[in-house]
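Here the complex is missing one protein chain, while the rest keep their positions.
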Amino acid sequence: MAEFLTGYAWPTILIVLEILAIIVPLLVGVAYLTYAERRVLGAIHLRIGPNVVGPWGLLQPLADGLKLATKEPIIPSGSSKVIFLMAPMLTFLLALVAWAVIPFNKGWVLANVNVGVLYLFAISSLGVYGIIMAGWASNSKYAFLGGLRSAAQMVSYEVSIGLVIITVLLCVGSMNLSDIVEAQRKVWFCLPLLPMFVVFFISALAETNRPPFDLPEGESELVGGFNVEYSSMPFALFFLGEYANMILMSGMTSILFLGGWLPPADIAPLNWIPGVVWFALKIAFVLFLFLWVRGTLPRYRYDQLMRLGWKIFLPFSLIWVILTAGFLVAFDLLPNA
Amino acid sequence: MIIQALAFYLFAAVTVLSGAMVITARNPVHSVLFLVLAFFSAAGLFLLIGAEFVAMILVIVYVGAVAVLFLFVVMMLDIDFAELRTGLLRYAPIGALVGIVLLIELVVALVSWKGASEATANLAVPTPPASTTQNAVAIGELIYTHYAYLFQAAGLVLLVAMIGAIALTLRQRPGVRRQKIANQNAVQPADVAEVRKVASRGGI
Partner (left out) sequence: MTALPDFAPAIPEIVLAVASLALLLVGAFKGDGSTRLVSWLGTAALAVVLVLVWANTGDKALTFGGMFIADRFASFAKCLILIASGITLVISQDYLKLERMDRPEYAVLVLLATLGMLMLVSANDLMSLYLGLELMSLSLYVVAAFRRDAVKSSEAGLKYFVLGALGSGLYLYGASLVYGFTGTTSFTQIATTVGNGPSIGLIAGLVFVMASLAFKVSAVPFHMWTPDVYEGAPTSVTAFFAVAPKIAALCLMVRVLVGPFGPLVDQWQQVVVFISLASMILGSFAAVVQKNIKRLLAYSSIGHVGFALVGLASGTEEGVRGVLAYLAIYLFMNLGTFACVLAMKAGGRMVEDIKDLSGLSRTNPLMALCLAAFMFSMAGVPPLAGFFGKLYVFMAAVHAGLYALSIIGVLASVVAAYYYLRVVKIMYFDEPAEAFDRGQSGVIRFVMAASAVIIAIVIPLALQPMTHAAQAAAATLFLG
């Protein structure tokens, strides 16, 4: 019995607590990301944004959540019910499980796996299923078109994301996310790999279906895209999943290019601040870029989107992979050679 | 160990069951989704034997890219499976016959199976021990060093497939106007717009 307790029960409880410690702040973050989005967009538009519910409108996200949760979930009669309901759950679930490998600080990681980057990449490539299933199961042409657009878009941009990740891996020599952060002690990768950083950020916008690449849900043409038929909790799950994915992609950007939990320079006042705060600040910064782009850029046309992905980013990032590899080999800088 | 065994049976059972569902599901979209599930649990099996790199690549390549395109095509095709199955009964005896003959051959071959004495030694050569090498490193070593020739040849095969697909399907339609972004960017306001003062009641 004692063995059972120490061998199985206690670790399980510990893991559950750790998971909660990640998920709860994440969900709070998602809630306030929506708030931040509305405030930032308001500022860009020279208006105020939500400021009525609670002090400075801080309770607005809770009100929104309450409203969605109390509405009636509608399942269209022609839909494929199981898949229709599975799609939002899948989206939400995938947005959460990816956090298992994210290091918040030195050693602060739920699962320190060897192939962390690949895990993240795999999970983000699964994200398309939620959308395509929703689009198909809704049995509505707008939703279907949105789903198809999204599938094509995500598959296209994954290719360049993969190549960007390969470039980073070449410089690190490990697929472990903590190792990737540690490798940036001297200089953050966003400086030597600046073009790749830009490609990654833009592809991240496309991967999360954010403006200016939000064609899957372009409301002016698709009345809302893949999620038109959703309401209430299923819709809320999509919503949460999308914003959690944004935070995840920002986290990935900070880990791959902005030095994760590392302070900008290892000097006195800066390294007093705990790493997790730095990490949160960097995520917040990238998220602000997401919102800023949304506030300022018009939506891409679909053929322009595809052209950008296949004809510009793919060859460009391929060339950069080769250049980086050649540079590292030529100057004998390869890690663990 | 118990957990690993449980996980193995779970993944194995899901793989086999979803594999069966792929061919029995009535709706082709469901078939593809079960295929995805099968890939996914196969990746789980890879994880259990410590091949985490292969597992992730399986998910990224097969689930994340190949199956999505499958799904894409299947959703847009209007396949009537009932119609496809009409010929099934007619050809079933021949198919069954061929299948049975192959099965018998396999059984005969298996029953009298006697590997060459050197076989085990030969098999072990390309695989470094799992304890000393990370599996991404081991795979890289095999593909890019030992089998570089095959890797390049496979690249050429894929290139041919690509050339073939384009050469056989791409049609240049005459008279289609294409967007030339450089030209659009080069346009100056003065080229396309003119500011005119229009006199009241005068018109242009």
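Labels for the chains are A and B, by order of writing; each one numbers its residues from 1.
The rule is short, and it goes like this: contacts are C-beta pairs under 8 Å (C-beta built on N, C-alpha and C of every residue); 3 or more make two chains touch, one makes a residue touch a chain.
Computed from a prediction, not measured in an experiment: that's the story for all the values here.
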- From B:2, B:94, B:109 or B:176, the answer for touching the chain not displayed is B:109
- Note on the structure: Among B:2, B:76, B:167 or B:186, contact with the omitted chain is made only by B:167
- Cross-chain touch to the chain not pictured, restricted to B:89, B:121, B:176 or B:195, is B:121
- Message: By the contact criterion defined above, which parts of chain B meet the unshown chain? Give residue numbers in ascending order.
- Response: 105, 108-110, 112-123, 125, 145-150, 152-154, 156-157, 159-161, 163-164, 166-169
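FYI, only the chains that are shown with their structure count from here on.
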- Message: Residue numbers of chain A touching chain B in their complex, please.
- Response: 80, 83, 113-115, 118-119, 121-122, 125-126, 128-129, 132-133, 136, 144, 148, 151-152, 154-155, 158, 162, 175, 303
- Touching chain A in the complex, chain B uses residues 27, 29, 33, 36, 52-53, 56-57, 59-60, 63-65, 68-69, 71-72, 75-76, 134, 136, 179
